[in-house]
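With one protein chain removed, the remaining protein chains of the complex are shown where they sit.
Chain naming follows the written order as A, B and C, and within any one chain the residues start at number 1.
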Amino acid sequence: MANLTLEEMIEIQRRMMRIRLFDERASKMVKRGHIPGTVHTSIGQEAQVVGSTFALADGDYMSGNHRSHGHPIGKGSPLGPLMAELVGKATGVCKGKGGSLHLADFAVGSLGESGIVGSSIPIATGAAFSSKVLDNGKVALAFFGDGAANQGVLYESMNLAGTWMLPMIFLCENNQYALSTPAHTVTSGVIADRAAGFGMPGIRVENGQDVLAVYDAVKTAVDRARAGGGPSLVEIVTYRYNEHSEGLRLANDYRNAEERADWLSRDPVVLFRDHLIAQGMTVEQMDQLDADVLAEVDAAVAFSDASPYPELSVAFDDLYTDKETAA
Amino acid sequence: MANLTLEEMIEIQRRMMRIRLFDERASKMVKRGHIPGTVHTSIGQEAQVVGSTFALADGDYMSGNHRSHGHPIGKGSPLGPLMAELVGKATGVCKGKGGSLHLADFAVGSLGESGIVGSSIPIATGAAFSSKVLDNGKVALAFFGDGAANQGVLYESMNLAGTWMLPMIFLCENNQYALSTPAHTVTSGVIADRAAGFGMPGIRVENGQDVLAVYDAVKTAVDRARAGGGPSLVEIVTYRYNEHSEGLRLANDYRNAEERADWLSRDPVVLFRDHLIAQGMTVEQMDQLDADVLAEVDAAVAFSDASPYPELSVAFDDLYTDKETAA
Amino acid sequence: MSVMSYLGAIGAAQREAMDADERVIIMGEDVEANVYGTTGGGKSRSAEGDFTQRYGKNRIRNTPISEEAMVGAAAGAAMTGLRPIVDLSYSSFLYMAMDQFINQVAKNRYMFGGQASMPVVFRSAMFYGLNTGAHHSDRPYPMFMNVPGLKIVAPSNPTDAKGLLRSAVDSDDPVLIFEACILWGTKEEVDENEFWIPLGVARIARPGTDVTVVAISGSVPEALLAAEDLALEGVSVEVIDPRTLVPLDRNAIVRSVVKTGRLVVAEPAHRTCGAAAEISAYVVEEAFDSLKAPIVRVTAPDMQIPFSPSLEKQMYPTRFTIAAAIRRVAGLAPASEQTLLAALHN
Partner (left out) sequence: MSVMSYLGAIGAAQREAMDADERVIIMGEDVEANVYGTTGGGKSRSAEGDFTQRYGKNRIRNTPISEEAMVGAAAGAAMTGLRPIVDLSYSSFLYMAMDQFINQVAKNRYMFGGQASMPVVFRSAMFYGLNTGAHHSDRPYPMFMNVPGLKIVAPSNPTDAKGLLRSAVDSDDPVLIFEACILWGTKEEVDENEFWIPLGVARIARPGTDVTVVAISGSVPEALLAAEDLALEGVSVEVIDPRTLVPLDRNAIVRSVVKTGRLVVAEPAHRTCGAAAEISAYVVEEAFDSLKAPIVRVTAPDMQIPFSPSLEKQMYPTRFTIAAAIRRVAGLAPASEQTLLAALHN
């Protein structure tokens, strides 16, 4: 079981709340047109995200997907430049060039979220490979969804990581749907069970709303990877509370009310708040934590609001390292 | 155990001998420059090939790879147009446009060999899909090597076939090397074990030189598929006697003499010849079979020799069904 | 006739094709729930008229997110009796299946000496200009034009979207249709009866005599606006919409240039090795003596697409940049700085 100090557990709750409140704000901003395009929230999946990122060390790498805000937040990225990025401001973590789908914060080991489903899995694999060649003790983790679990590149990467014994965690966020498509209708077999054929442990965390259960499973895999034991596949069963993306409206509801109510009754941030209170924290302390995080989110929005849009000309920077090659 | 008549078993031996003698001839022709480019022989893998193709019905589909001659021969394709194709003659099964790497004979359900490793697996999957939609009772089989087993498209196809319960056999020809690379150095886990995670049976035939063992395993999978039981993965352990491709010469020998001697001592065509003799065939009868097949190969070469090269202009046919679109 | 959106016209064509031929099936991610709006009631996202109810799950197939297997399986199915329409949603997902497109879909028939035919349609949408960032904004049709064996269609209006899709489904060769999302909302009167627009025949979107503009996909409406603007200055612009890029109606383009002597090519793809390069090179080779001025390309720059709206808006041909190119080849003075500034900040 998790061997965490109270302080660490408070930090876990703080990061989960950051995701919750950041994404709730982002959702509103999309609906009001303050954020262009759309965003995919991790609301409901906070335990799955933070349980995973918290099991990594500061210098460790990770890559992610379109459900993108939680990962860097969970890894400790400050909120201001993330929010500014969502809005398309020059102070965004990617200078406004990436947007929600393509957050990256190399300072915290976030090598990039990918709008293309499955596409960033080999990037994390390559980071694990460089760790191994350079022998620098870093571990890499790739986040991907239940839908992405049917992209072939996952199995190529698992095989490569298994063959080369790379320090790597393949982390499947099984929120049971890929857009409108229920996982069981397009997935043959069980995702975690696919690990065995690729010579690595496959762990399925059935209660992905319990952040400590997630942390334990991922930490075991991280420790194993760091010790030279090679890669693992960890599948975490969870649920997204919102629609696939903000603003999307489908005529058919593909999820039923009972299912939703059941998952809502096991809200990860509420569960862990209660756990912390059981551990001796007061209600006031927890309320204060929420208020602090809300202030952080407010500050992030204020930071974004106060930031300029990028100059037209910067669109032509950053493609190549040398300016001459660019058109 | 295989429920085959003596006649059927003789036909199996005939097809194995066709592959052996056709490929031995092709090898010589490459070395003499009669066949342009190179070819990849199935010598040593005859039991694996014919045990598989013989388990299919006449109308069933299959797709293959660069080690390409055995598959259509095993499925009953006449040798003349195959040999003419290798030489690049107008009477070739693909009119000289395909060559060794791209044999196809739709008349026997051969949907094409692929020079690109792994690339034809979804083609067979699509054939199985059309069988299912059209409900025509056909089964499809995809041949691929141990090397190809690390292409992601295999797992995408397995998942699709598993989800849609397609009548499909994924047939891995594990000859233990991909070119110079030993399978165990680039494969994490056991190929057949990968089936379980994709919700299908995975069978490993350890003695792939025993054509009846191969036949039994594949026939079970074919029957299951035809009965609506969905796909299977069958891995057959075998060995190629020749170099990866004819004419290739590597400075380093990546296979050792002992290993080779062991496999040579279990030559599939010798083993099954002995089996047939034990079943009551005479040595003379078996010699006659060999002589008949040799005559077939001679006739195929004669057919090819007598055939013209294609006219220059035909290079510009067959790209599109309508001639106008072509350049 | 009835008013249809571009998206609605695609839905209508799919319905007609499904009704006309049992071998036509639709497969893709989220097609059962009509997420992308072309497997629903024919007008927009809607539950009624739902294709899944109408045609059943045997013919309307949600796929896993496995583009490579999906494209290859559609090819294999097309070789063995079906006529699949594959919905690949965004054009930038085509890369996942590039091997299948090039090595199987395009080469198969040729390599096998004509044994197979490949009646399959691949639809995908170019989401450029909608602040979706670099991963979702691609316009990759030029790279497919370099692959012999594919047919490539890029409709610019609802009528063409409907009529070309019917021809694509009826083609025995593989067809890739690139739809521009910025056109999805476009509405016009479209014949609700069946009709087919042949592949390989350009449309003169606006006749003219002084300058030819060949415009592709989402650049067609912009070119028409530019032509209107220039008409006010007395320049008569002929706008040609090739509609299909392979086969390309090269004769129609050359005919026009022989008449006008001046050519601008506008398209939303990246510049280098784009369709505009091909059209320019072809015209200079075949109609050199008719040319009175350089051929000018108006394209996206060789730059990936930034997310920020403030950056993205300058990336694609607009009425203003096309007009500027027309002015250049017509020998007119550039528009006033004011107009150009207005253009950049519109």
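Heads up, the rule we're going with is that contacts are C-beta pairs under 8 Å (C-beta built on N, C-alpha and C of every residue); 3 or more make two chains touch, one makes a residue touch a chain.
All of these numbers come straight from a predicted model, not from anything done at the bench.
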From B:Ala2, B:Ala107, B:Leu179 or B:Ile203, the answer for touching the chain not displayed is B:Leu179
One chain isn't shown here. Among B:Ile43, B:Ile73 or B:Leu319, which residue touches it?
B:Leu319
Among A:His71, A:His102, A:Arg194 or A:Arg273, which residue is in contact with the omitted chain in the full complex?
A:His102
Out of A:Gly51, A:Gly70 or A:Gly92, which residue would touch the omitted chain in the full complex?
A:Gly92
In the full complex, which bits of subunit A touch the chain not displayed? Write them out.
61, 63, 92-98, 102, 104-106, 111-112, 114, 116, 119-131, 133-134, 136, 140, 152-153, 156-157, 159-160, 163-164, 317-322, 324-327
Since one chain isn't shown, list which residues of subunit B touch it in the complete complex.
36-37, 85, 88-89, 92, 94, 96-102, 114-119, 147-148, 150-152, 178-181, 185-187, 249-252, 254, 309-310, 312, 314-316, 319, 326-327
Could you pull out which residues of subunit C are in touch with the chain that's been left out?
92, 95-96, 98-99, 101-103, 106-107, 110-111, 133-135, 138, 140, 142-143, 145-149, 246, 248, 269-270, 272-278, 280-282, 284-286, 288, 291, 293-297, 301-304, 306-307
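The working rule: only the chains that are shown with their structure count from here on.
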Quick one: which chain's Cα centre is the longest way from subunit C's?
B
If you average all the Cα positions, which chain's own average lands nearest?
C
Could you give the separation in Å between the centres of subunit A and subunit C, each centre being the mean of its C-alpha atoms?
35
Whole-Å distance, C-alpha centre of subunit B to that of subunit C, is 41
Multi-chain touching residues of subunit A, meaning two or more other chains, are 150-152, 185-187
Counting only residues that touch at least 2 other chains, which ones in subunit C make the list?
63-64, 66, 68-69
